[in-house]
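Notes for the one structure printed next.
The complex appears here without one of its protein chains, the remainder shown in place.
Showing chain A:
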Amino acid sequence: MADASLSVVGAPLRHDSAHLHVAGQARYIDDEPETPDLLHLAFGTSTHARARIVAMDLDAVRAAPGVVAVYTAADVPGANDVSPVAGDDRLLADGEVVWLGQPLFLVAATSRRAARQAARLGRIDYDAQEPILTVEQARAAQSLIEPTQRMARGDAVAALAAAPHRLSGQLAMGGQDHFYLEGQIALARPLEDGQVHVLSSTQHPSEVQHLVAHMLGRSSADVTVEVRRMGGAFGGKESQAALYAAAAALVVHHTGRPAKFRADRDDDMVQTGKRHDFVVDYEVGFDAEGRIAGLCLRLASRCGATVDLSPAINDRAMFHADNAYFLGDVEIVSERLKTNMVSATAFRGFGGPQGMLAIERVMDAVAGHLGRDPLAVRVANLYGPGRDVTPYGMVVADNIAPDLIARLRSDARYDERQAAVARFNAESAILKKGLALTPVKFGISFTTTHLNQAGALLHVYADGSIQINHGGTEMGQGLYTKVAQVVAQAFGVGLDQVRITATRTDKVPNTSATAASSGADLNGMAALDAAETIRARLADFCARTFGCEIDAVVFAGGEVQAGGERMPWATLCRRAHMARISLSATGFYATPDLHYDRAAHQGQPFYYFAYGAALAEVVIDTLTGEHRVLAADILHDCGRSLNPAIDKGQIEGGFLQGQGWLTSEELVWDAAGRLLTHAPSTYKIPTANDRPDHLHVTLWDGANHRPTIHRSKAVGEPPFMLANAVFSALGAAIAATCPEAGWPMLDAPATPERILAALARQRDGVRA
């Protein structure tokens, strides 16, 4: 069949839209030509975090210049709901507000400026109540989005009591705004007979379709959602895009005119969810080597005012509280606190980073207590023979972490550089360096089992050109390119033969979000399934026509060989068409071997694990609290990479985004629940100058032990957590000022203020 030596798959091919991006011709939703009847939208929003709405006087809004219509909850014909699961996210507030900035009413006007200006003219009477904002307030009120979850094995309390050494501590880590460069946007257009077409910058077209349909009181078949590309998403357009799409569709429904909602950046940052912030309390018992005997972890996150995806996100935090380490007797308790803030949502890693940062802090604290090298403590705790079952009962089948860490340790000269850092610190009074090497083990699959499915639609035209469509969405990660590579390879043709088209709900239905790093795994397999169906038909046609065995038909190099016949691919396609062979097929894939008992938190929620490790070197200024990340060396596992250039881009980008989360990106709310950091002027994501001067990425050479698409591994989220090494290295630099005080109490993000505070505590000898 297809010649494996023809390597489209595995080649470092360019992003399918790169030539358009650099020419300014890649079309985003806001680039669509505007028709004169287009309406622009804006929300009027609440100024209280928790209140009953007594009255809304919108006369001034309606009278404002350019305003065509104003809608409230009463104007929603179907379900007033834009939530992914729980049915608790209102499109427009109905009687009460549960967070500050929540949409109350929707303005449609002839220009964006007119809509935004009018939206400020609403006069709302509130019966304000005391909001629940902090972890302490939520705990005191037992304000939860769902019952506290517990994952446990053995008897952690007894193991702690019996351990030779014990430590307890707390770590707080902040949330994170996605800061996709293209903000939230939707453009809805009326079709005949009440149907609606929505261009939505969404990772989840099917969910937008279903929510819009329910909101309008129509069927899913009446709504088509399309997305060609997003200008970044990172989880922020998994559930959050539905709000804007539904608003645009509502206006189309009432006016019969096209409607566009492009959120202003400040509004976007206020109105959409972010990564969950966490507070972690730990109590750990261990031996003289630092090997953990018992661990009690309490993870508490502020989920905001509604459920959104918080149950699954907090579950993933629990799943990753082991990272690459065996925890024998362990209890992980996870509190999901309901607070009067915008609902926290999916963000690259989906709770995994928070769980992993918790256990990395435990490793560092143990090392600090014992005066041992943190890497030695980490290595002592890795999964290994006889210690290979996770707290949720899944066997770690391909435990490559020990080998991967050993190789990075050697290649990046960990021991030599650790000694050099020690020498530097001995001679430097003001500047202190820190070095850390931390691993990543990340579970791949949606932990909600039914989401692990994908579909594809493949057409081969009579001229030999190929069009592939699948349920995955392109947000810059190169998914379209990877899937096109899979299809090209299946037919033995070049990538230029394959046109990959916009994701649309009328081409592939009932899709899952492009999330959980699953895009290429799921959609690549679905596309391959479709390609193999057509290839089998063509091979059968060749065998019958040219009198050879089906297995002797070879698709390679843009040609087809069948017995003694040899012809260009396009010629075969034409002949097959003339012979009335169907050249169109759907493909489908469902990840096998997944099962999970959520009540018991036991089972096999992941198909496999992706691994990695990073060594980070930092320097801090002990007078100002400022720091620089000097170097990062990364070794990351993509299985057999589908496209090493794209995968390296994901690794480097993920690492820097993780570095931002842990160092400079700080979300601040005031006492009323108002987000104060709602623009890039106050919320700092990394720039080219924050990137370490030395950033070296190597791909681990090894195939996935599972039969994934061409034995590759998912790469979207895992590299984000490589940046945990930066946070540990900062801790090490602070510890170097007063090693006898143990590991410093440094919270994330490690802003200059927090580093200074940690330095002060370290000087005062406060132990972590």
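Please note the rule applied: contacts are C-beta pairs under 8 Å (C-beta built on N, C-alpha and C of every residue); 3 or more make two chains touch, one makes a residue touch a chain; residues count from 1.
Here is the rule we use: contacts and distances are computed from a predicted model.
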- request: Pick, from "Tryptophan synthase beta chain", "LemA family protein", "Oligopeptide ABC transporter periplasmic component" or "(2Fe-2S)-binding protein", the protein name that UniProt gives for the chain of this complex that is not shown.
  value: "(2Fe-2S)-binding protein"
Message: With the missing chain put back, one of A:642, A:685, A:730 or A:748 would touch it. Which one?
response: A:685
- prompt: Which residue, A:30, A:222, A:506 or A:532, contacts the hidden chain when the whole complex is considered?
  reply: A:30
Statement: Touching the hidden chain, out of A:89, A:637 or A:652, is A:652
- prompt: In the complete complex, which positions of chain A touch the hidden chain?
  reply: 14-15, 17-28, 30-31, 33-34, 178-183, 229-232, 234, 262, 264-265, 475-478, 645-646, 648-649, 652-653, 655-657, 679-681, 685, 687-691, 695
